[in-house]
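For this view, one protein chain was removed and the others were kept in their places.
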Amino acid sequence: MTPLTLPDVPLAPMLPILLTLLGAIAATVLGFFLPRRAVAIIALVSLGLSAVSMGTLWNKGQTAFGGSLQADNAAIALGIVLLIGSALAILVSLDTAGRARLNFPEFDAILMFAVTGTLVIAFSGDLVTMLIGLEVMSLSGYVLATLQDSRESEESGLKYFLLGATGSAILIYGIALVYGATGSLNFTGIAAASSGLQVLNSPLLVAGALMLLCGFGFKVALAPFHQWTPDVYGGAPTVVSLFLSTVVKVGAFAGMLRVFGGALHNAPNWLGVLAVLTAATLVVGNLAALFQTNFKRLLAYSAVAQTGFLALTLLGTQQVGGPALAYYLLIYTLTTAAALAVVAALQRSEAGLEISDMRGLYYRHPGYAVALAICLASLAGLPPFAGFMAKYMAFQAAFQNGFVWVAVIAALTSIAAFIYYMRVAALMFMPDHTPAREYPGARPAITFSVALGVVSITVLGILPNLAYAWVAFPGIWTQLAGT
Amino acid sequence: MVSTNSYIILSGLLFAIGMFGVLTRRTAVMVFLSVELMLNAANLSLVAFARAWGDLTAQTAVFIVMTLAAAEVAIGLAIIVAIFRKRETTNVDDLAAMKG
Amino acid sequence: MIHFFIFLPMLASLLLLATPVRWREEVAGFAAAATLGLGLYIWLGGGAALVSVPWIQALGVTYSVALDGVSLLLGLVTALMTFVAIIYTARRIHNPGTMLSLILAMETGLLGIYAARDFVLFYVFFEDALIPALLMLAIYGKTHRMAALIKFGAYTLLGSMLMLVSIIGVKALGGSPSFALADLAAHPVTGAAQTWLYLGFLAAMAVKLPLFPLHAWLPDFHEQNHESGVADVMGTLYKVGAYGLFRFGMTLFPDASLELRPVLMSLAAFTAIYAAWIAFRQPDWKRLLAYAGLSHMGLVALGIFSLEPTAMTGAIYLLAFQNVYTGALFLAAGMLQERVGSLSTRVGGVMTQAPILAGVTMSLWFASIAVPGLAGFIGEFSVLLGAYQIYPWLAFIAGLSTIAAAIYALSAYQTTYWQARPPGGVKIFDLQHTEWLVLGVPLAVCVVFGVYSAPALNLIQPVVRALLGGAS
Amino acid sequence: MLLIATGIGVLAVVVSLLLGPKKPSRAKLMPYESGNDPEGGDARQRFPVHFYLVAMLFIVFDIETAFFYPIAVAYQKLGAFAFWETVSFVALVLVGYFYVLKKGVLEWA
Partner (left out) sequence: MPAWLYELIIVVLKGVGVAFALLTTFAYMTLVERRLLARMQIRIGPNRVGWNGLLQPLADAVKSIFKEDLNITMSDKLVYTLAPLIAITCALATFGGLPAGPPNSFFGANPWVYSLDIGVLVLLALTSMGVYGIFLGGWASGSKYPLLGGLRSAAQIISYELGMGLSLLGLLMLVGSTSFRAIVGWQGDHGWLILFQALGFVTFFVSSFAETNRTPFDLPEAEQELVAGYLTEYTAIKWALFQMAEYVNMITASALMSTLFFGGYKGPQFLNVLIPGISEWPFIWLILKIAVFLFIFIWARATLPRLRYDQLMRFGWKLLFPLALANTMFTAFYLAYLKGWGLWPLGVAGVLGVAALIAGSDRVRPLWNKPGVRVLDDAESPRSKTRIVGGD
């Protein structure tokens, strides 16, 4: 008989994804035999392993399945960010899942599945792969949002689901149109075809690009497709909101980078529309956040606003925008994760903290208060914290590609941002003698993750090169379009 | 042999109907059905284009999309049922524990 | 050496968090004194040459600092006043640990602003100084501080964000390899673009000058801060707009600043007179001082915008020393409040029980209203002199402000210190131990540089000459 | 064929409509509940959730089957590669199957 030869599929480029997938499966199966903590640990371990395997792939530029899965440096850079975010989420869940009534292994399982999906997006080499990743991510996201057995959570889940599904549908239709225009689903193929396009197909291409933009708009919460964001982030358990607002968003942006920075980068018209959407997002997100009374919802709206700043980087040329996006995503993940971790640590109910309740937090929980203040400063873009550099790069990207007006709008709206961040921060430091309203008790894992986030924000703010030097090389980003 | 254009027009119509449904319908199930309609419109145009370009990759894409649709059905119905069993309605407007 | 001069306070402020409560005052005081010492040492060494190392290679951001004459002078004044402020804090505020570390942190920011020779670095320090200022207000402020906070923060951010955009623009449009001032100057932006960028930059500086339309945050900021004028001293030091314009504005946007000169100068003159006029009926010493400072700043701005060597020299001189006496006056107001429990300008009769306090305050006021023989005079006089050669009328209007200053200052002083004291109330004690130092040192400085201004002028003039030589 | 089949069905119904007697009466038209009057209003109440679960499981696994058909038909042309593809695919499906089993979804007590 013929020996059991394995087919020669290059496994190395898929390894990071496979590892997280294994983690997910392990969580699913072992969940019946092990306590949830152990499952979470397993998940963390698999994340770590996947990170290691990514490290080995750096600068190799390997691909699998005829380029539909490619482990180029861009993918790895974003992948690392994704892993960090997920690890933080799991760490936080270790301490709060019990309170959030999420203390069962399915949580980790679905979370890991979502991570796998995001990684697939980051590594995707053609539209179908990207779509698969996107959907795995989104579907797991819907489940996560609904997982907690409470009215708010279910409601947010339903809203998330309905709008997300609509977004996916539009996106898929966009894919169809783009395919119709270019006759290829492969990113490089599309890029090649869209550069020399006969007049006949260009309307199709434009329509497809716009629909893709719209679909992604739903996924990353660009205005006017952002309505679900506050309800979902506000209604879901805080751990889940943390995950959704960091990892899932990063994944969606990875997709946008792949599609718009790579495949469609020389397709006409979408850039202007994106510029308008970005401006709208900045205005809406920041102004709406001004009027929030609940800190969690405030963070939700600020997440919308941050989406606007992130989208600025996509307005730039690949050489400038790519590294800016990667760096901003890293910082955004760390900061948001840390901030929401603090909320998760201190909240009494999953509704998060009322802003008024945060008065004098500094005198009750100095550590958390200072950490939160640093996160807010970083989100507001104050040096020496990393948020400043990130924001600066975003502005620069938009500016250099000629979108000065968007940059100016961003600058003006970030004043509003500064105001609502600073109001909270200042409140925390105002003396206050009412009894503590926070949830008592030790939370080592959260403290650890918060410390991690804050320290890295500060260090990266003072020495951005530690992270930026890795992604600064423009070749990484120009080859997204296969050039 | 029907020309590709007519397929595309048809799928465009389907998509438009679905979009309209999403925007106007108020019960979660109907919104959901409209979304499925949009998905199938996408499938139709994918197949049509695949025939026009004469390659099969898009047809595999159709398979994928079908799976996605199925998965969405499973999860979406699960969510809707969960909510429906907790309160008598799935009317999107009645879901107002949180004011957006 | 220079790096140590800049970052020593920051290190100290971090150290303070770790030090036990009992030792905090000593540590802070020592750190401030050491910083001042370092500054003097650098002065004797004739300033510090440019040090430039790349910071973020890929973005062309460099870490380049230098302390030439003007920067050195302002840096010294900052160090001095910080030292004074810290001494008074240690005496006045109960359990002052946080305040001390905030002051020190802010000092680093300010010194950095003066030393920075890289546009982004300048921005970074500019914002760094903001955070401690906000925290001081948030932690030690009065009841209505939130409004003041938001005003202050919003105004500052409005400026600095626009500045950030124009920073990006300067490099992008000029095509300079890095943000180092030298490179930027070597690759100037020309035409209308320069004007726009200058306006962006100006927004930030005008807020921090402050200049007329953008000054609204100032009075609230001072009024809401802690009664002991400590935070106000730092706030006064934080008015770095004039310096920023002097250092970056003139260098990078020469044409634009020439083009906009009439507008800006008239704005400055108006600020001076307008502030003086408002100050005239302030019932509260801090608001009064705030407007007095504002009116001085109008004069400074007048000098800076005039692009005329004498005026500019005078402006810098005025900028430096108004920090000294305005700051000292804030502290004096703080002492007054500590004694009579209010900052009202209608207390009356303090003179009889605290003659020395009254006397020192008086002489500081003389410095402030430019009585010849005190530091204020030289500055204001040369500003007006210089401005007169450009736009006589503006010079004249601005000149009125000095007269107005005399009026408001004296009337307020009279109602506070001279008039018969209402019956009852506590016994007012006079200056006590460290307070002598706190008010004495600034006064001494004012007197010395009022009669013998050469050392300061020697620091300023070459820089100004070099700058204008480069500009025109 | 479909048309013919439908035609026959319709034909039958129509014929019986024409020929059948029409003597409706309340009792006759009442939903049948072993002779009692109908209880509890509308019969289309909520189903046991179990049926939903089965339906969803069916959808999922049936899609799996649907995926199987093409590869099955083309199987002999693909060889070992197809085999391992199938193995990994089935393995993933089995994970889900195992989960469902353990959850006791397939228990009808």
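Note that the chains take the letters A, B, C and D in the order they are written out, and that residue 1 is the start of every chain.
As a working rule, a contact is a pair of C-beta atoms (placed from the backbone, for glycine too) under 8 Å apart; a residue touches a chain by one contact, two chains touch by 3 or more.
What you see is a predicted model; the values in this text were computed from it and never measured.
> In the whole complex, not just what's shown, which of A:P35, A:P431, A:P444 or A:G475 touches the removed chain?
Touches the omitted chain: A:P35.
> What is the set of chain D residues that contact the non-displayed chain in the whole complex?
Here the touching residues of chain D are 1-2, 4-6, 8-10, 12-13, 15-17, 19-24, 26, 28-34, 38, 42-44, 47, 51, 54-55, 57-58, 61-62, 65, 68-69, 72-77, 79-80, 82-83, 86-87, 90, 93-94, 97, 101-104, 106-109.
In the analysis below, only the chains that are shown with their structure count from here on.
> Which pair wins on C-beta contacts, A-D or A-C?
Most contacts of the two pairs: A-C.
> Which integer distance in Å separates the CA centroid of chain A from that of chain C?
43
> Centroid from C-alpha atoms only, then distance chain B to chain D, rounded to Å. What do you get?
Measuring from centre to centre gives 21 Å for this pair.
> Would you give the residues of chain D that are in contact with at least 2 other chains, written as numbers and ranges?
none
> By the touch rule stated above, which residues of chain B touch at least two different other chains?
71
> Which bits of chain B are touching chain D when the two form their complex?
Spelled out, the residues of chain B in touch with chain D are 63, 66-67, 70-71, 73-74, 77-78, 81, 84-85.
> Going by the contact rule at the top, pick out the chain B residues touching chain A in the complex.
8, 11, 15, 18, 22, 28, 31-32, 35, 38-39, 41-43, 45-46, 48-50, 52-53, 55, 57-58, 60-61, 64-65, 68, 71-72, 75-76, 79-80, 82-83, 86-87, 90, 92, 95, 97-98, 100
> Would you pull the chain C residues touching chain A in the complex into a rising list?
These residues of chain C touch chain A: 55-59, 120, 123-124, 127-128, 130-131, 134-135, 137-139, 145-146, 149-150, 153-154, 157-158, 161-162, 164-165, 168-169, 172.
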